[in-house]
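Complex shown without one protein chain; remaining protein chains in place.
Just so it is clear, A and B label the chains in written order, and each chain counts residues from 1 on its own.
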Amino acid sequence: MDLGLLEELTVTGALVGAMYGLVALGIVLIYKTSGTANFAQGAIAMMGAYVVWAFAGAAGLPMWLAIAVAILLMFAFGVAVERTVLRRMIGQPVIMIVMLTFGIELLLRGVVPGFLGSTVKRINLGIPQAPVFLGDMLINRAYLIGGGVSAALIMAAVILFNSRFGIIMRAVPDDQVASWSVGIRVERAIAVAWGLAAIAATAAGVLWGSIQGVNWSLSLLLIKALAIAILGGLDSIGGVLLAAVLVGVCESLATGLLDPLTGGGTRDMAASIIIVTTLMVRPYGLFGQERIERV
Amino acid sequence: MGLTRRTFVASTAAAVIGGRAAAAVDEKIILFGMPQDFTKIYTFLTVEYSQGQRDYFSLVNSRSGINGYKIVADVSDSANDIPRAIETYERLKREGMVLIDPLSTPVARALVSRALEDKINLVTPFSGRSDAADGTVFPYVMPLSPNYWSQAALIIEFFRQQDKDLKGKKLVLVHIDTPFGKEPIPILQTLSQKLGYEFATFPYAPPGNDQSAVWPQVRRAKPDWVIFWGAGVGQSSSLSEAIRNGIPVDRMCAQVWLSESDMNVVGNDAAKGVLKVEPCASGRDPKIIGDILKDVVGKRQGAGPDAKIGTSYYNYGVMMGAIMVEGVRLAFNRFPNGPITGAWLNAGLTSITNFTAEGLLPAMTITKEDHQGGGKGRIARWDGTKFVPQTDWFAAGQDVVWEEIYKSAETFKTTGK
Partner (left out) sequence: MFYRRSGILHLDYRYERQLWPLPFDRLLVATVAILLLAAPFVVNRLYLVAYLLPWLIWSSAALGLNLLMGGAGQIHLGYGAVMAIGAYTSVHLVRFGAPLELAMLAGGLASAAIGIVFGAAALRVKSLYLAMATIAMQYIVDFTIVHLPGVSGGVLATIQVPMVRFLGFKIEGDLPTYYMALLVCAVITLFMLNVDRTAVGRALAAVREKDFAAEIIGIDTFKYKLLAFWISSFIGGVVGSVLVVCYLRSVSPDQFHLDLSVQILAMVLVGGLGSVLGSFFGAGLILFAPIIFEGLIGITAAALGVQINADLKAHLPLMLYGALIVVFLLVEPLGLAKIYDNVRNYFLVWPFRTSRT
């Protein structure tokens, strides 16, 4: 077994996993505050990337300004989606809400490439192509920066949720009525959570878009993000980072070690098997809270 | 409100049905069906390809068509959804469609049995069923272009010419992990035994946006040549990853699915030196493209943005359009009085001889037995602004390719029909 290859795969996997984790962060944020899973997260990431491209590429703004504008716009978008669409579904069975987010995903996948063009677009973050060498190990510079930014954002989310604001956000899913009675504005907290999730998605969209180009396939980030969210626990933000690294490393090693044996495709299998195993063995994930149902 | 709304809807519907039927009867048209995938998987390609096709048909129609008949292309979005494609197929069949170009491998496969039964020409450029080159088994399935096996053989031949001898060299195929990506493997393996090179494959999960685990392995394999076989996002990701992993791009070659848009995404300068297979000339030099610019775009009849004219996929569209129209022209030569049916067009398509579309294509000859047309192409290199041809038009390894075609067609014949 080529140890060098293993090391490289592990490091690359961890970094790529962190980048997927950014999308998972959005899913966890939304689940934590409003108790629903957002299957449109991938499409929102795609939309964020398109918006950045529209400002940077088409309108010609400098990249940092385009990203800032996009973040503001996407925050507003997240809040708008929550307010108009999700609010009316409160109390409905979970499957309805899941289907609704699927519908939003289809809608976004039609609207965004339809109006902004479906050919692949370029986002240039100015990351130099030259790789970083750690001894004999080659680290892809784009992944290094992408993984670093993602990890930083996830850590920021953890810190945010430990602050006063975060405690408010944590109170809301725990008991909405009690939160109301102590004066917490529940609707605002949920809307803010959606906005933050949209920002996380945009960041992920920009990072991935700069690596692979911006087109509809960015919405496929969803599946990996789901695997990470489940493994880490749907309501644990800190768990996202650890789970992201785990999933990334597993996938990377699977591709590197198992693909030659099976002829390919083990990457997606790794995510699926992780989901199934987690749900069988520890349904609430590594760090999730157990839901106890009372008769 | 109710009555007015109802009458409005009813009258619109009547107008549509009546109008459409009247149009089909009165005008002299030849109907081509193009239910292509604009929104699902082939998005990278379809828009430009369709633009090229439609611009070419506009050019032909502006010159009063063929024998007074106009070419009508019914373009719609199939979204790679087979029921929708079948619905479009049946609907257009009723309106007298003689040719259908789905530009999608799964849709083409689903339509094969119907096309063979209904005798409608199913054009499958570069994709669909590679074994459909065998016209005796698939009389109505027309690739009309070098299939993936031929493209793989072209690439190997180019490598051999560059290195003089491939014995002992290491070749690597980085491909998308779908049937499309795995298609060249049998040919590449047969040729590896014949020519003596080492061959390894590295698949990546579709759609190919995350190839992070593949390229470190490729780097460690220290290949002499890398063939990357994907489409759209997979291709640009492959190139970006290769560059970031320090693999020399001028030793990398793709099949036909590499375009200026992909180069833009990777970075025009960063991708300098990468190779691809060209089935037709690229750029705005060919006479046909010039004609389109003058007569179609000049008169503001262009089907899309001007910037895309002359790009690779646009020219593929023009190429296929030109071959189809040549088939129509030859059909009129043989049977000037029609009737305009799929069989009529088939006779025309299978009599195409040494057709170059005024310099756009290598000389293509289609016969009843050979629907591929010779499998000719050339290798081109990206120089930072455009693809520059490195060789002449040539075909390679057709003996190996046809062996594979016959083998696969045999299976279809015994089990399918």
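Note that in this section contacts are C-beta pairs under 8 Å (C-beta built on N, C-alpha and C of every residue); 3 or more make two chains touch, one makes a residue touch a chain.
Everything numeric here is computed off the predicted structure, so don't read it as measured data.
When the missing chain is restored to the complex, the residue among B:Arg94, B:Lys164 or B:Lys222 that touches it is B:Arg94.
Annotation: of A:Ala130, A:Ile167 or A:Val276, A:Val276 touches the absent chain (contact as defined above). The hidden chain makes contact, of the residues B:Ala242, B:Val277 or B:Ala303, with B:Ala303. Within the full complex, the residue among A:Ala56, A:Met74 or A:Leu100 touching the omitted chain is A:Leu100. Within chain A, the residues in touch with the undisplayed chain are 37, 85, 88-89, 92-96, 98-100, 102-111, 113-115, 117-118, 223, 226-227, 230, 234, 262-266, 268-269, 271-273, 275-276, 279-280, 283, 293, 295. For chain B, the residues touching the chain absent from view are 12, 16, 38-39, 46-47, 50-51, 75-77, 79-84, 86-87, 89-91, 93-94, 105-106, 109-110, 112-114, 129-131, 177-179, 182-183, 185-186, 303-304, 408, 412, 415-417.
Throughout what follows, only the chains that are shown with their structure count from here on.
Rounded to a whole number, the gap between the C-alpha centres of chain A and chain B is 36 angstrom. In the complex of the two chains, the chain B residues touching chain A come out as 38-39, 43-44, 47-48, 177, 201-205, 207-210, 212-217, 219-220, 232-233, 236-237, 240-241, 243-246, 261-262, 264-265, 267, 270. Put simply, chain A touches chain B in their complex at residues 2, 4-5, 8-9, 12-13, 15-16, 109-110, 113-114, 117-122, 124, 129, 131, 138, 140-143, 208, 211-213, 215-218, 220, 251-256, 259, 263-265, 267-268.
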